[in-house]
Structures are given as structure tokens and as C-alpha cells.
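Remarks on the structure that follows.
A single protein chain has been omitted from the complex, and every remaining protein chain is retained in its original position.
In order of appearance the chains are A, B and C, and numbering begins at 1 in each one.
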């Protein structure tokens, strides 16, 4: 378990470094960077490489935004297995809903209680 | 191509009669604290939106400038001002409050000098007795419009600039007899230049050629040497823009020295403040001129200055569509006579 | 961006080169180190929450990811609302932007920023102003990837 913490730190940190390099070296805007990472996550997932990474690094692989692409692709793939090709359309949010719904809910609550500080 | 002159010479030498300079909490920790008339402790200024806060900044600065001369709004013939936010609503709304006949101006951060040049022209030719001019900006409202939400955790590159929260306004009129006052002796209106920079986080780099072009035209039109001025100061070129401008002067063999060539965006904040390359915003040059520079002139440190305010004429839409950033610079020569 | 210089005049190209010389270098190494340790720490906290949910509630390793994400987004809301996250972002760059807390921050910051335009048009209309791109590209790329994979598998792949 301690090894898990260690690898979560290292892998999570490395994914962030990739993001930083996209910022600084490729000079992408944050929006572009996030899109690239999320797409990379989906592709790795399609190749079956993301799940081993999650097994290995735990939160180090599930917390970065790449896992969002992975979760979308995984959800769709599971649904494909169950219901055939239509699953590509229907299964997308099967696994990921928590991140988005949490963001919407807390975003809205945030707008009720906070003011931007500037 | 020595064409028509871009420069107005004001024989009647309209004077800056009084000024009002206000700033926000961040400016209070800056370097020019003594040159402000009033600081607000809170970015919101007690309003419920940042846009209204900016309107309040303008109203306050105008009131201070008027009060120093014991003037009422009704004594003023025209109000020439502008800002950056959506169709310059903060300024227009402030004009609704003070009910002075109003010219809404927009040249981005060059608005401060555009308004001053136009006002001097009006006064010089007897078009009015007293006008109020100025420009303002508000950090949070500008961030919201041009970049990201203020609480968004994006990393700004070192070339980014910090929009000043502040308003600088002045009453311009024919000089009264007693004593020397700061006068506007000439103004050069710049043309829009676009040298293909498209990074909205690198305004200084985009604006430098416009500043250099306007300075060159001004010196040519007036037949002056750079050494005529104690200070040639740009609006908000910041670190990158200033060093590019110095390089361009060298290439054009203009004898502008490094000590003589300053930048408002580098004066206003302290080194320790997290402003990256420097300050920007229409409020930046207005606040520094009407506050700090005029005070220094009164103290006798400068006799003749040339203020060149630079503006990046972009919109959030234009840079997202991949357009380059056209830039402009207007210059006013202010002499203490 | 191969055609970046296509529509430029020679003057603009020459100036572009001059301008490059003066540009302040981004401290890439320093930024990367900061991104690494902050991003790593955020994931570490996430890992702690994962174990917390496994220990205390009926979540397995796989399912604990969901409540962990929700918790991280909640923390990110607090840090955003108290005005800490934007400073963290300036320090850590991608270290705070890439983890799901950065996604939360982009949603929450847009929501509180646009509250002045009302809850329906302001908050509702702008809440995904920044994060929308992540969702759009995530969904679309996942769609393409899974479609390709399914087609390959149907035609007698693996």
C-alpha cells in the first residue's frame, strides 16, 4: 500500500509534467492542453494500456484528467460488449458521471456561496 | 515616405488644470502610493459587479478632479474617455451619471492619450472652455473579458501583464495666468501597425513597433532630437516591449537613451508584486501620468515629457479566430511652462 | 502550424524574429519540477481518499474512484471559492490544472465569475465555458477510439 502511494505520486506527477511541457514547450493554451490529454487518455484506453496503469498507480492515474478519456472509452467498450455497436453511443457516461455531476453540483453551489476574489 | 504631418501643434498650449487618480487594493502595495488621490480597499468597491466597480472608479476620479478646481459637472463642456470593457459601458454609464456631453473613445490602452490629444485640440481651437479626459481599467473585469475567470488557476507566462485597477482623469482647459502648469504642446496620432504577433499574452511585443513608429513620426514632424525631452515614456510596453523598442531605436539610429526611455507599466508596481512582465491597461498610463509624472514635473524633476500610450486593438473573439494583434500608439508632449 | 508564416509580409517575419530574441524565456525546468511535486501531492491526497473509501465504506478499488473524484472536486470548489486555487495555479501550472481538481476549478471559477449575469444565463450558460472543451474532446475521441476498436474486433481481430 505504501508502494501505491509512492507510485501514485510519481505517475501523477509525471502526467502533470507532460501537461506542463505542453504548456511551455508546445505553447498550448490550457484548453488545448486538457483536450490533448483527455484524447490521449481515450486512445490509451482503447489500446488497453490505461487499465494496467490504473492498477499500478491508483490515484496517480485516476486523478489526472487523462482518466476522464479513459473512463469514457471504458464505459463505451463495456456497453459495446453488452449491447453491441449501439453501446458506443449509449455507454459513454456509464462510468464517468461522477466527475461531471460533482463538478456541476459543486460549481452551482460555489456560485451560490462564493464571490470571485480577483 | 515623408507624408503629411501626423502631429498637432497646440499654439495656445492647453493646460492640465487638475487631476483625479484612484486605484485599487493591489495598486496600494505598488511603488507610486503617494501619487494616488484615493485607494479602494476592495476590488468590488462596494458594488455587486466588477463592471459597476469600474464605473465607480471613473465617477470617483472625475469627482476628485472636479473638486480640486471647485467645479461642478455643469461647468464642463465635454467628457472624453474610454475603457476596454464591452462597448466601453463602464465609461458610458459613468457619463450617464455625471451627465456631461460625452465622446466615447476606444484605442484600447492608448485611450488615455487619444482623449488627451483630442481634448487639447478642442481647447486649442476654442471648441470648449473645460473638458474632462481620462481612461480607466479594472483588473478583474478585464481578466474576465479577455482571459479567464479570475479564480481560474491558469499559469500566466512571464510575458503576461497585469491590468491596472485604476482611473486617471483630468480637467483640461486654457491655462490661467498664474504660474507654470503642465501644458500639452503637441500631440501625434499614430497609425495602426500589425507586425504579425498573435500571442495575447505578449502585448508588449506586439505594441513596441507602434510606439517606436509614433515616436519617430513625432520627432520628425516636430524636427526635434530625442534629447529635447527629459523623458520619453510609453504606456504599457512592459519588460519585453521596452527592450524591443530600445532595439528598434538602435536600428533606426534614434538617440533615445535607456535612462530617458521609461515605461508606465514598469513604474507602477513593486518588484515583489506578481505582475510578470509589468502592468497594462488604459488605466495604467492615465494613472501614472496624472498622478506620478505630473507630481514629478511640479517637483521639477522633469520639464518636458513625451508620453506615448500604446494600445493593442484586439478582442477576445479576434485572437481566438487566430487574427494577429493590430496596435496603435498616440503621443502627447507635455511641458511644464 | 506549418502555415503560420504564410500570410505574413517579409516585414512581419523579420519583426517576428527580432521579437523572439527579446521574449522572456519560460522557466521550463522549474515549472516542471513544481508541476511534478504539486501534481504528485494532489494524486497522493486522492490516493488517501481512495483508501479511506475502501476502508470505511463499501467501495472496492475500482468503484472508490467515483467518490474520490467527487471529494477532490469538492475540495477544489473550496480552494477556488476562497481564492487559493488561482494562486496555486500560478505556482504549479499544469500540476494543479491536470488533476481533476483543475477540471473542478475551471467549472467552479466560471460559475462564480458569471453569477453576476444571473443563475440561468450566467451560471448555467457559462459553467462549462472552460471545461466544455474537455468534455467535448473526451467524448468525441472516446467515441472514435471505441468505434475503431469495435470494428477491428468484429472483423476478426483479437
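The definition used in the following text is that a contact is a pair of C-beta atoms (placed from the backbone, for glycine too) under 8 Å apart; a residue touches a chain by one contact, two chains touch by 3 or more.
The rule is simple: contacts and distances are computed from a predicted model.
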Choices "Sporulation protein", "Multicomponent Na+:H+ antiporter subunit C", "NADH-quinone oxidoreductase subunit L" or "ABC transporter substrate-binding protein" - which one is the UniProt name of the chain not shown: "Sporulation protein"
Chain not shown, its touching partners among those shown: A, C
Among C:24, C:45 or C:97, the residue in touch with the chain that has been omitted: C:45
Touching residues on chain A - with respect to the absent chain: 1-4, 7, 51-53, 55-56
Footprint left on chain C by the chain that the document does not show: 41, 45, 48-49, 51-52, 54-56, 58-64, 75, 79, 84, 87-88, 91
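FYI, only the chains that are shown with their structure count from here on.
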Of A-B and A-C, pair with higher C-beta contact tally: A-C
Rounded Å distance between chain A and chain C, as computed from the means of their C-alpha atoms: 9
Residue list for chain C, restricted to those that touch at least two other chains: 26, 31, 80-81, 83, 92-94, 97, 102, 106, 108-110, 112-114, 130
Residues within chain B bordering two or more other chains: 50, 148-151, 154-155, 157
Sites on chain C touched by chain A in the complex: 26, 28, 31-32, 35-44, 46-51, 61, 65-70, 72-74, 76-77, 80-83, 92-95, 97-104, 106-115, 119, 123, 127, 130-131, 133-139, 141-143, 145-150, 154
Complex contacts: residues of chain B adjacent to chain C: 48-51, 144, 148-159, 194-197, 202, 205, 208-209, 239-240, 243-244, 247-248, 274, 277, 324
Parts of chain A lying in touch with chain B, wherever the complex brings them together: 23-24, 27, 30, 115-118
